[in-house]
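Just one protein chain is left out here, and the rest sit where they should.
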Amino acid sequence: MDSSVLFSLRLSLQVAFAATVLIIVIGLPIAYLLARKNFPGKELLDISLTLPLVLPPTVTGYYLIIAFGRNGFIGKYLYEWLDWSIMFTWYAAVLASFVVALPLMIKTGRAALESVDSNLINAAYTLGHSEWETALKVTLPLAKRGLLAGIVLSFARALGEFGATLMLAGNIPGKTDTMPLAIYSLSASGDQEQAAGMVVLLTLVATLFLYLANRYSRRIF
Amino acid sequence: MKKMLLMFSMLCVILFCAYPSGASSAEVTVSAAISLKNAFEEIGKLYEAKYAKTKVLFSFGASGDLVRQIAGGAPVDVFASAAQKDMDDMSSKGMVLPGTRADFAKNSVVLVAPKNGKIKSFEDLATEGIKRIAAGNPKTVPAGRYAAEVFDYYKLTPAIKDKLIYAENVRQVLDYVARGEVDAGVVYATDAAVRSTEVSVAADAPESSHKPVVYPIAVVKGTKNEAAAKAFIDAVLSKEGIAILKKYGFLIP
Partner (left out) sequence: MGLSVCVNKQLKGFSLNVSWAIGDELAVLFGFSGSGKSLTLQLIAGLMKPDSGVIKANGTIYFDGERHVNATPQQRSLGYVFQDLALFPHMTVRQNILFGAKGVPENERSERYRELTETFYVAAFENKRPSEISGGQKQRVAFARALMRRPDVLLLDEPFSALDTPLRIEMRAFLKDLRKTFQVPVVLVTHDAGEAASLADSIIVYSEGSVIQSGLMTEVFNNPVDERVKRLLAGQEDTLRPFCKRH
């Protein structure tokens, strides 16, 4: 197998894993807040976080460039202070995948957490457990199934992300060409055979991952 | 529930009726290299004024991408590319209507930088301060091929290999430079002119550093609008067409 193919595969998995970790770390607390707390602006927060789900990835990519490009309202400070821009790096691919897949975690996670019986949570409180302890020992374990589904969906979406990634990370062979981008390049330049090979490879990897995720989720319940 | 269904179907009906019913006028579809965008759009208006019943539909992109689309069956009537190579590809696939091919414009290759860029010459590309250089993807973008030739000419290729950011067409290269995402880029002189307030030309590539940039145009074989297609080419080659091309900085062969 071509070393560039292996690189793209490794890069895709790396980007998807990194994005998924970020999604869990950031998305889970947000899903919890939305599920179990009331605060002003709650629905507005939910809507704005869900936007990337309905916007075309290129639109999301456009917004990300406005924010993180070298002259973007966040990017320009990064460049000024650290002499570094996220554009055209694999971190940009992670950012694009993160933003685009986060809504899946939040929507699924929120639903799973909301479905936990309030009585159980109240019982835990009356038994002396703080909200934090209850969340860890009761709410999260009972929402496990839905949360895992959210994680799997997010990973899958991150693995397949293309539009926003292309805009932010560019398609730099050996640096940012994830599988979807590499397939696009090969297909666009007429290299149908290599493209087809990568397509099959990516499909196999995705299938393998989903199979493992399903098996694991069945076992812990 | 029923009420919603009724309203929805009424909405659909209204939308379908409001949709302009297909072309009562003839249409001609032109696929052209994206560096021709501004000039061709103006020529298009010229053409529509003269031939009131025909509408011009443009498809701009990297010449290589356009060839692939036409080869894949896209219903294109006229094709204009930024290099002889792409038209030669079309020709070898038998997709050019014999006798309609003509060279109509020339361009030059330049090195551009963001408005306050620090670069002064092609050689500067190898220096430490230049971290990112944008150029078209040589596989599909003629400007990318020319850029590669210029880099070879200045023997820069190994030094700048890791700094290259490939874009999907020459206007995207221009955009990266204009937005400051990269430190320098290689585009046509005509592109630099279009965004002259945002980019500055750092250097001109000498003619000997790359294949001559000569734009050919031709009618696509299998077109259903042969007369209209030929008329468009006539418009491009006409006195007014040439004036428009010159206005945007193209040279005439």
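Which chain is which? They are A and B, in the order written, and residues in each are numbered from 1.
Quick note on the criterion: a residue touches a chain if its C-beta (ideal position, glycine included) is under 8 Å from a C-beta of that chain, and two chains touch if they have at least 3 such contacts.
Computed from a predicted model, the values in this text were never measured in an experiment.
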{"item": "Chain not shown, its touching partners among those shown", "value": "A"}
{"item": "Touching the absent chain when the full complex is considered, from A:Ala35, A:Val138 or A:Ala195", "value": "A:Val138"}
{"item": "Of A:Ile47, A:Ile74 or A:Leu120, the residue in touch with the unshown chain", "value": "A:Leu120"}
{"item": "Interface residues of subunit A (partner: the chain not displayed)", "value": "117, 119-120, 122-130, 137-138, 141-142"}
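Convention: only the chains that are shown with their structure count from here on.
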{"item": "Distance between the centres, which are taken as Cα means, of subunit B and subunit A, whole angstrom", "value": "35"}
{"item": "Subunit A contact footprint on subunit B (complex, rising order)", "value": "64-65, 68, 132, 137, 139-140, 164-168, 179-181"}
{"item": "Residues on subunit A engaged by subunit B in the complex (per definition of touch)", "value": "65, 69-71, 85, 87-88, 170-173, 185, 188-190"}
